[in-house]
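Of the protein chains in this complex, all but one are displayed in their positions.
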Amino acid sequence: MTAADAMFLALAATAVIGAAGVAFSRHILYSALSLMVALFGVAGLFVTLSADFVAGVQVLIYVGGVLVITLFAVMLTQGIQNVEVSNRAVGSVAAGLLTAGLFVVLLRAMSSAQWVKPPADVPTQTSTYGIGNALLGQYVLPFEVASLVLLAVLVGAVVLTRKETAE
Amino acid sequence: MEYLLTSMTFLPLLGALVVLALPRDNATLVRWTSLVATVPSLLLGLWLFENFDRSVGTMQFVERYSWIPAFNVQYIMGVDGLSVSMLLLTVLLSPLCVLASFGIEKGVKGYFALFLLLETGMLGVFAALDFFLFFIFWELMLLPMYFLIGIWGGPRREYAAIKFFLYTLIGSVLMLVAMLALYFANTPHTFDMLVLMERAPTYARGFQAWAWIALFIGFAIKIPAFPFHTWLPDAHVEAPTAISVILAGVLLKMGTYGILRVCYPIFPLATQQYAFWALAALGCWNIVYGALCAMAQKDMKSLVAYSSISHMGYVMLGMATLTPQGMNGAVLQMFNHGTVTAMLFLLVGVIYDRAHHRNIDGFGGLASVMPVYTGFVTIAFFAALGLPGLSAFISEVLVLLGTWQYSQPLAITAASAVVLTAGYMLWMLQRVWLGPVNEKYVALPDLSWREIVTLAPLAVIVIVLGVYPHAVLDLFGPTLVALGDTVSSAAPVVAQAALR
Amino acid sequence: MSMTTVGLAHYLVVSVVLLCLGLYCVLTRRNAIGVLMGIELILNSAGINFVAVSRYGSAGFDGQVFAVFIIMLAAAESAIGLAVVLGIYRRMRAIDTSRLTTLQG
Amino acid sequence: MQAIRWIVLLPLIGAAINLTLGSRIQRSAGRAAVAVFGSGMALASFAIAVTGFMRLRTLEPESRLLVDTVLPWLHVGTLDISIAFQLDPLSAVMALVVSGVGSLIHIYSYGYMDEDPALWRFFGLLNLFLFAMLTLVLGDNILVMFVGWEGVGLCSWALIGFWYKDHANTAAANKAFLFNRIGDFAFLCGMMLLFWTLSGLGHATLVFRELGAVAPLLEGQLLWGVPVVTLVTLALFIGATGKSAQIPLYVWLPDAMAGPTPVSALIHAATMVTAGVYMVSRLHCLFSMAPVTLDVIAVTGAATALMAATIALTQNDIKKVLAYSTVSQLGYMFVALGCGAYAAGVFHLVTHAFFKACLFLGAGSVIHACHHEQDMRRMGGLRTKMPLTFWTFLISTMAIAGLPPLAGFFSKDEILWKAFQREPLLWGVGLVTAGLTAFYMFRQVFLVFFGESRAGASVEAHADHSAAGAHDDHHGHHAHEVHESAAAITLPLVLLAIGALTAGWLGIPSALGGSNLFTEWLAPVFAAGGEHHAEAHEGLELEYALMAVSVLVALGGITLAYLVYLRKSLSADTFSRIARGVPYRLSFNKYYVDEIYYGTVLAGTLALSRALGWFDKVVIDGVVNGAAASVRAVAFLGGGIDKFVVDGLVNFTAHVFDSAGGALRLVQTGNINAYVYVLLIGVTAVLMAGAW
Partner (left out) sequence: MDLSNADSLAYHVPELVLAGGSIVVLLLDLFTRLKARLGEVALLVVATSVLAVGFGAGADQGYLFNRMVALDSFALFFKLLLGFAALGAIWMSTGSRELDGEHPGEYYSILLASTVGMFYMASATNLLTAYLALEFVSLTSYILAGFLRHRARGAEASLKYLIYGGVASGAMLYGFSLLYALTGTLDFIELGHRLSTVAAVPGNGAILFIAVVLSLAGIGYKIAMVPFHQWSPDVYEGAPLPITAFLAVGSKAAGMALLIRFFYPALSSPAGDGTWIALHGVGWPALMSVVAMATMTVGNLTALRQQNVKRLLAYSSIAHAGYMLMGFVVLSDAGLRAILFYTVVYYLMNLGAFAVLLLVVNQTGREDIEAFRGLAWRGGAPAAIAMLIFLFSLAGLPPFAGFIGKAYLFAAVIEQKMWLLAFVAAANSVVGLYYYARVARAMFLDQPLAGDPEIAVDLSNGLLIGMLLAGTLVFGLWWTPIVNFADRSLVFFGN
């Protein structure tokens, strides 16, 4: 087992344990914290895949942005008022069976699959440079569209959360 | 008369538009306008009756225009003897029904507009020679019918209307499927019935079989053949008088017309194959079953409705025989049933207008209260029970004669219905019109002039056709002979796929 | 798949686990925020796949770019989701999905 | 020959005018106008028939046939039928009888129906009846005959139920029509079989004059292993039993007496009921080829004659006695036909028309005078009060009893003679019947015309109700004095009595020195049928002996009646107590045939009808719509059936669909987790189905 393997295993374990925490935790705050663990784990996995830029984005946007908003929301809705702290789980057996079934199906199918092979000689580029190039070159349209999406979402989020003062 | 059929078909629609444009509060104007709107078609119908070449069985007065070239849908109208007789029936009954509807008070504009729309639909069905066009006209009748029953009907009108609607639609979708299958069975794809008929010998047996059955179910629901008939009593009981008349007088004929127009010439082989069970045996069963059910009814309209089921059985039976007598009898029966049942429903409507119920046991002795009315009743009832000298006798005896050649047991069974029919007709006559006068109804007024005018033409037709049936028989004789030959001589395709 | 070297398959397994845990979370959570967290897990699992394939399969950056978009859209989705949840909470003082059933049938 | 059609059409015109405008005419121009017009049409018709008859007489016997084609009627395929009338010796005789007797009865009706407000309708219907009957008689093919055949049924229905306000009358009318229809049904079947067999042989025809020529072709044709001609004739004969009131379809005739008496005389004695006899004679060419059928006819006729006579013995209603007597006499005619003696049958038909019409009209006269009393036990002693009626009635009674030299003697005797030649047993039955006839007819005469008046006497509780009070309006007039009827009534009586006296002389057999004009006149018609009319001279003594026997038997019957009802030296009770009264009760209750019919056929049909009606409403509506009974049960258990039927879910399918829709709605819980469940279950299920 190489160091890379060990690294992979550790990070994968982090991600999975974090995810399990999200899924099984009884308290919504613990779930949120577990999510952070999982997201860090995934970011680490990205690093092992030489996707530094993606990992960075993951940490910045997810852990820095999403998670903070999430925690904020949790606090707003539960922590402060203490109305309902639990993160109630219902029908766990059925859900477990269903997801386990799906898991088995997916794994079985994957085990026999033949994945795409890399082309013979690949010029390696640094991730950040390459992605930057791609985003502003080939993928400029999605990139621009994404900005429109974010604008719309921003506006929408504002509308949705704005207090009804007018009425 | 280049646009004869088109004008005949669409003039009532024009009338409907005019009616819609009239002021809402002037009911009288609406009524008379509607009556006038049905007249041009009647006149054109009579002109057609006079000028139709009776010596040939081919299509006449054909109009053909391209409609949707991309789908090869054409606008083709044309008539042969079969269509002419049905068109004639429709244009005859329509003014009478408008006249009979003068008593309608609620939503007058809507009623007459829908009625005129319905007339266009009916005429279109009988004149269309493109299957797609045929189908559109066929469906066009659904909506007005639904509302005419549903809005102006009796207490359970909503139930009856939706039942009618759903039943008919079931038939329609099956017809649609078969129609499209037929379209693709031909190269180039076409809905032109004349072409479809020409190509009839090229359709494979299996294809003919299921398409025939699908179409047959569609038509059988309209006839209505057992066991698709249960919408009929409900629809009739609830419908307003004039609509019952149209329903029994014209709409039921569409089922048998459709079989003769579509199933027979386009699927002759399947017709041969299924004529016995689907048409003859079922028709025979219809006759007896309808008569027995009629006997058990307590409502006059429902009795007449079941009698319709019984009488339409003759049509099915007759056409199944493929003999000249049977087929002529069947089509003549279609015509005669149209007039006779129209009379019956009008007559029931007369008493319903006055007494507001139709319970057979709730009357008695009307003969002395309303003698003129009773006179018409007697003519209609005896016509319905097939008294010689009146029109229905001719058609029934022709059907029976044809059937005898085809299958003696069926003929005997069918003939036995003459006793049953007499039974329920006389029984009703006795309980409603004869016997001691019911004190409640001593003061009922006899027929008004308007009612006499609606009934008298029918009575005259009933009597005249009893004595001189060839006035109508000659119209479709050659057509039916040709049709019978087509079916009788059909032979299976040898090693040739009909569907490409 | 051999255990000697980490390959595409390993990452795929991790992503499948994450996917299933995410789905489980969505199925069982009654807290709307919890459900949203489950969705994040699902999106992450897909992201792992794209990046892993980008590394092992094709040499381009398609996969990584895709992953960036996923992260971006996930953030947008969270933003709206949390906004809606807050709106609901403000009105109903609860964000339990089992109580959000006025629309049904 | 254009005139023949007018024999038929004049009454039709009369009917059309009287039935449509009659009530106005009656109101504005008076009752007489209606009556005169109606009777005039009948008389005119009779007059034309007479000229036609004269015209026939001028022709050679073999070419005595006049055809009048009015209109092509039905020409479809091999079927080619015209509306056409033919006058030949047979139809001429019938036409004369029908229009002649009919005219008299028209006249009589004016007197009889003097109180009825709907005289116009009565005359209209009588005219219509004449039209139908003449169509039947003169029609030149079976289908035209069938028009008349059913037409008389219609008129019979309308006239029996003439006083339609009484429920019993209309019931009797319906019964008559329905029993006739049963016969018509058989007639129709026979006609179709005949037509198609001939059509198959290349000679599709239903025209009488052509049938004679093509009938021999039927020889050897089989259907279901039976000779076609036998089937045809049997079916036609069943038709005849309906119309001519033979076993098993005779039961309508006695009830038909509910109609006004002129109707009974015209339709139910003289004309319509003889249609069967006429039809068989008309188609003798077929019947002669079917010995089995002839046997059936003879046996049926004999049985009917005897049975009806036994029933007539005990009836108290004056018209019922005559009705059963008619049935019985018709039986005689059929015996004759069954023996191949068509001419004899028709001869009896003619004589019977006179004396039975006279009897009915006489009875009508009595009823009229007694203010519509029909129970003979409340009459008596009318001989002096109504002499004209009495004498005509007596003459006719003697005629029917077969006393020489009245009409009945010759015709009945000829039948008995033919029967004896065919089968002595038939003769025996005929003889017994003759005796019974003499007895009950004279019983009637004695009860009605002799003795003391019993008007107002109470009658036993079990008196026959069906015809007792035909006419409620006239109760309460009993106190009036009985007197002779008006001229309009007595004139026809007298004329008919003359007929009853003399009509027989047309057919005095050669054995009695006559020339049997009647048989000779009909000979060209029946020649084709191969009737033997070579008189057996060696059997002359036998013939005399048989005549004597029958006259003696008749006298015996008369004597017995005299002893029982006039001298009262014998009590009627003695007879009714024979064998514990079983024969009496059987006879009095008409062998319970009505009850049996009602209990089996009618009740069965009605039950079937109700069952099917129910079936249609419940099962077909359910099954057709694709839902099995289980669904209904579920719906019922769910308490939903009411809502379901009432509230208008279209049908059971709708219910099924609706339940499915309801179930699907339950899936739509509103819980988002559950939605995701469904999504995932869907995906997983598809994956499992696809991946493995």
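Chains: A, B, C and D, in written order; residue numbering restarts at 1 for each.
Everything that follows uses one rule, which is that contacts are C-beta pairs under 8 Å (C-beta built on N, C-alpha and C of every residue); 3 or more make two chains touch, one makes a residue touch a chain.
Note that the structure is a prediction, hence the values are computed from the model and not measured.
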Which displayed chains the unshown chain touches: A, B, C, D
Contact partner of the left-out chain, one of B:Leu22, B:Val39, B:Val62 or B:Ile136: B:Ile136
Listed residues B:Phe52, B:Phe102, B:Phe147 or B:Tyr203, member touching the removed chain: B:Phe147
Option touching the unshown chain, where A:Leu9, A:Leu29 or A:Ala146 are the choices: A:Ala146
For chain D, the residues touching the chain missing from this view: 650, 654, 657-658, 660-662, 664-665, 667-668, 670, 672, 675-676, 678-679, 681-683, 686-687, 690-691
Interface residues of chain A (partner: the chain not displayed): 105-106, 108-110, 112-116, 137-142, 145-146, 148-149, 151-153, 155-160, 162, 164, 166-167
Touching residues on chain B - with respect to the absent chain: 67-71, 107, 135-136, 139-140, 142-143, 146-147, 150-151, 157-158, 161-162, 165-166, 169-170, 173-174, 176-177, 180-181, 183-184, 499
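By our rule, only the chains that are shown with their structure count from here on.
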B-D compared against C-D, more contacting pairs: B-D
Intercentroid distance (Cα basis), chain D paired with chain B, Å: 37
Mean-CA-position distance for chain C and chain B (Å): 65
Set of chain B residues in contact with two or more other chains: none
Touching two or more other chains - residues of chain C: 23, 27-30, 98
Complex contacts: residues of chain C adjacent to chain D: 23, 26-30, 35, 97-98, 100-105
Complex contacts: residues of chain D adjacent to chain B: 19-20, 23, 71-79, 83, 143, 146-147, 149-151, 154, 157-158, 161, 164-167, 170-171, 173-174, 177-178, 181-182, 184-185, 188-189, 192-193, 195-196, 199, 223, 605-606, 608-610, 612-614, 616, 620-621, 623-625, 648, 650-651, 654
Touch list for chain A against partner chain D, complex: 90-91, 94-95, 98-99, 101-102, 105, 108-109
